[in-house]
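Removed: one protein chain of the complex. Kept in place: all other protein chains.
We just call them A, B and C in the order they show up, numbering each chain from 1.
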Amino acid sequence: MTETNPPAAATLLRQFHAVRQHSLALAAPLSAEDQGIQSMPDASPVKWHLAHATWFFETVLLMRQMDGYAPFDPAYQYLFNSYYEALGPRHPRPQRGLISRPSAQDVQAYRRYVDAAVERLLALAGPDELAAVAPVLALGLHHEQQHQELMLTDILHAFSCNPLLPAYRPAAAGPAPAAQAAPLRWLRQPGGTVDIGHRDNGFCFDNELPRHSVLLEPYEIADRLVTCGEYAAFIADGGYRRPGLWLSDGWAAIQAQALRAPIYWLDAADPRAGSNDGNDGGWHVFGLHGLAPLDAAAPVVNLSFFEAAAYAEWAGARLPTEAEWEAASDAEGIRQLTGHVWQWTRSSYDPYPGFRPLPGVAAEYNGKFMVGQLVLRGGSFATPAGHARPSYRNFFPPAARWQFSGVRLARDL
Amino acid sequence: MTETNPPAAATLLRQFHAVRQHSLALAAPLSAEDQGIQSMPDASPVKWHLAHATWFFETVLLMRQMDGYAPFDPAYQYLFNSYYEALGPRHPRPQRGLISRPSAQDVQAYRRYVDAAVERLLALAGPDELAAVAPVLALGLHHEQQHQELMLTDILHAFSCNPLLPAYRPAAAGPAPAAQAAPLRWLRQPGGTVDIGHRDNGFCFDNELPRHSVLLEPYEIADRLVTCGEYAAFIADGGYRRPGLWLSDGWAAIQAQALRAPIYWLDAADPRAGSNDGNDGGWHVFGLHGLAPLDAAAPVVNLSFFEAAAYAEWAGARLPTEAEWEAASDAEGIRQLTGHVWQWTRSSYDPYPGFRPLPGVAAEYNGKFMVGQLVLRGGSFATPAGHARPSYRNFFPPAARWQFSGVRLARDL
Amino acid sequence: MTETNPPAAATLLRQFHAVRQHSLALAAPLSAEDQGIQSMPDASPVKWHLAHATWFFETVLLMRQMDGYAPFDPAYQYLFNSYYEALGPRHPRPQRGLISRPSAQDVQAYRRYVDAAVERLLALAGPDELAAVAPVLALGLHHEQQHQELMLTDILHAFSCNPLLPAYRPAAAGPAPAAQAAPLRWLRQPGGTVDIGHRDNGFCFDNELPRHSVLLEPYEIADRLVTCGEYAAFIADGGYRRPGLWLSDGWAAIQAQALRAPIYWLDAADPRAGSNDGNDGGWHVFGLHGLAPLDAAAPVVNLSFFEAAAYAEWAGARLPTEAEWEAASDAEGIRQLTGHVWQWTRSSYDPYPGFRPLPGVAAEYNGKFMVGQLVLRGGSFATPAGHARPSYRNFFPPAARWQFSGVRLARDL
Partner (left out) sequence: MTETNPPAAATLLRQFHAVRQHSLALAAPLSAEDQGIQSMPDASPVKWHLAHATWFFETVLLMRQMDGYAPFDPAYQYLFNSYYEALGPRHPRPQRGLISRPSAQDVQAYRRYVDAAVERLLALAGPDELAAVAPVLALGLHHEQQHQELMLTDILHAFSCNPLLPAYRPAAAGPAPAAQAAPLRWLRQPGGTVDIGHRDNGFCFDNELPRHSVLLEPYEIADRLVTCGEYAAFIADGGYRRPGLWLSDGWAAIQAQALRAPIYWLDAADPRAGSNDGNDGGWHVFGLHGLAPLDAAAPVVNLSFFEAAAYAEWAGARLPTEAEWEAASDAEGIRQLTGHVWQWTRSSYDPYPGFRPLPGVAAEYNGKFMVGQLVLRGGSFATPAGHARPSYRNFFPPAARWQFSGVRLARDL
């Protein structure tokens, strides 16, 4: 959270442009119609993400730190507030998909308007102002990066509800996937007193602080992620039919919804899956590149915590705690820490000892969600470069299936 | 339903073009994003209406009566089937708003493709084929006209969920509304044996047949519709707080949803309503022209049957039965029969004695909905010219509030 | 509704005692625990029925027509009001099963207290008072009789939720059921102008009036009810899997609840059904006598309107309208009019022309339910003797399955 020696205005501006531009690039493959749809209350339209990230800069930065700033449209304060009670009433979350107006074009204009204001603010700021602006700007950029990942998780869910199963973008040509993943290796970790939490003076969220010591028993952690092939074996072995493998709420959820596989897996009998390619169980998997035969060597993704924990139980292992995960993040031989899928941990999302929320309106950023959720660590292929850290605490409810979330195993010694 | 001496191909083609073109004209004020939104399961996106009406021609006419017709896209059979069980599975109704693809442009192309095929079919048809085609074509056109009205009711509901309250189209400049409606006059009707149901050989739906006799007591019917000013007086007199005025299910509905006025009425305290113009109660009403102060002389619209019946009770009157309505439709002095708002009757939507559904797939058109709904008669400003008839039976569930439905009173002698 | 020459006090008292005693006799096989349970919001505990029927006499008769009457317990006004808005707030219907206090014994005491007061009222009444009391007393007795039938329908539903499937009372020893019903005969009815509605000066409910003329086409009506064996044939022929047989709402209901048979039918695979007796399809049926193999010759019972209408469609027939039913009620050869099962008609429960609700608090008795329900005619084995009439209009929503409701067929000529 602390940034000593704030970077020069030019550096800030370069970072700002890069992040803002990346959001547009992510939206580029999508039509205005695509950008408007919302497939469930937990997800948001891409257009809404584009506007909300902009609203954050307008509300938290420009309206508070730029003299004479005139909001683009007062109605946007209501439309694009996500959950900040201190910032007034807001459009109901489940109805974000009904906002055909402002249009996608209007939202682009909103982005340009706010971008120009931020540029002016940075251009005119003296060193003291820059020191005040820099941390808010950094928060806004990391905030937008979080929504960049959500733009992809949410459009994937929306497209999965379309019987045409559209691809967000075609797969790049490239070598065929590996037939099989390398064997999983267990990395022995000594435990003892370890320090976790954000360690240096770069950016972090409030929930990563204070850095503090915890005591760990010795343990082992897997060098790599669980693969689709391994998960298919779990299914084939009756994984979704054996209550003893599941937490009680997880079993209730899969019974109530008659779940038999991860959310985007289509079995051989599904008419959308086309011909059976003879892979493990005949599964096809829907993803941002569209529908493809299951890639047995790829990390399994889009699991709920319940599914992750049941798999671990079946595998005779368990999920790591978040402290174990963080302590092992520089272990020799560990792979796939980030850039593939988020990794569910066996840690509830509780405050660190001595936790203090950010001051001001950003106090609602993290702390008020610290109940009923589980921590994920690492980062996914959709996490923007430079966004995550080993101390980064992502969190979702245990039933959430639409995130890019998978499994790394751990076990007691 | 029967058309003796089918019109020449040229006549059919002219009718076809006129109706098809009108749908496009209705969609013209709407962006592709507007056309995609669905605000509740009972409503559909405009784009879906445009495609579904086309699907009807494709499925019921072209695929059955045109040799060698190749469907535009087989997936559309699934996407744009509304409720025809005999025509296979279909996309879930509550998820019609998620279909960002096919795009609005794709749907336009679909329309052109089907239009061209219908043109070819008519151009090449001999007299016998024409005789076979004509009734199906007529059904398809009346079907599309029904969806033309729904395009407007549904987009109005969708826009009402947008805090910006967009106008579908600006109000035409014109004379100010009348300050007050003419006094209501009661028209005395003799009752006795009257014939109701479709009478000639022009088009009608199956539910208007057979024409048959009913016995009516003498009654009186209002010469005009109930106005917004009259309805505002009902509200001001505690209409929504007096259970004795309401049917039991109606009272339960207004309690459960805390209703205090018609669906699109905003009271003076509503921040969206702007300044209070000092009209009856300070009401503003949202409609296709956007938000406007209540027009006291205009027919009240967007009422549920429950609201209509409660108003009638309060007014010391009742709703007419559908037979009374139809029998009075040529009474001297009667006004506003059609072209303003649909008129709820006190008749449940039951089959006429001897009712037979249409043959073939169109059997599902009307008959299977004959339970739990109430009949509306007349026609609204949104009903396409030439679509309705005095024998026309519109129907909706009693709680439906988003249709262009209002009240004509009747009373016993 | 009108009773000229009111019977002497002694006659009224005898009727009162008989009806009141019958309620106790119906409750006698049930423990206090049995009498307290409520298995769904539409049903009520037996204890509640016993108290509510008493509350009706207390509130509508004693508190209004007996000087100095002191209510048994003021709280009972709240606890045992069913739906009379004019009589103040009331205990929520879905929570009637939580009222362990007052106990079943308290309710017995309540009954005795009110009985004694009614006795005093009758003993002391002069002719004018008697004339005023008599119609209210009659209404109260017919009201209690309605609840007598509901006591049985409701306890049967409650017991059906108990995996032990308790019998309300053992079946009387008797001859084995007939192997097969007599062949159904069609009785030809001339139609024309017929009068329906209550005809004499005996008691009737307000919804049976005014007697009025209707015009009927000629039709045929079945001489007897549809049997369980016939209904089993409908199931065996795919009745629950063919959407074309069902009204739209009916098909939606059986899909949503995965229905495959009437509510109390257990198929051969049900572990509660015990051994398969080789009857039609191996069905067992749960009833007041407990579980028994399907009796093929017995009238089918506990059908919804949707099931009744689908059966009729399958049988190439239809349900009679209520006017047809009433007109045929004195047809030669007609059987099983009452005393077996209520018979769904194809008539929505609409007001008769000129309908006027009862004056006073009883205005809420019938009229406010006149939407969304279907009329049943006849009477069941559970209808108290002397309660029903050919003009009697019973009514329930189309999805209601727990009433003693079955089918008599009709067809056009």
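Everything that follows uses one rule, which is that a contact is a pair of C-beta atoms (placed from the backbone, for glycine too) under 8 Å apart; a residue touches a chain by one contact, two chains touch by 3 or more.
Keep in mind the model is a prediction, meaning the values are calculated, not measured.
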item	value
Contact list for the unshown chain, restricted to visible chains	A, C
Residue in contact with the excluded chain [from A:Met40, A:Leu247, A:Ala261 or A:Ala331]	A:Leu247
Residue touching the undisplayed chain, where the options are C:Ile99, C:Cys204, C:Ala309 or C:Ala328	C:Ile99
Chain not shown: contacting residue from A:Arg169, A:Arg335 or A:Lys368	A:Lys368
Residues in chain A touching the chain absent from view	83, 85-86, 193, 212-217, 243-244, 246-251, 305-306, 309, 321, 346-351, 353-354, 363-364, 368-372, 374, 398, 412
Chain not shown, touching residues in chain C	31-34, 36-37, 39, 75, 78-79, 91, 95, 97-104, 158, 161-164, 166
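Just so it is clear, only the chains that are shown with their structure count from here on.
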item	value
Pairwise touch network: line, ring, star, complete, or other	line
Chain centre separation in whole Å, for chain C relative to chain A (CA means)	58
Whole-Å separation of chain centres (CA-atom averages), chain B against chain C	37
Residue list for chain B, restricted to those that touch at least two other chains	none
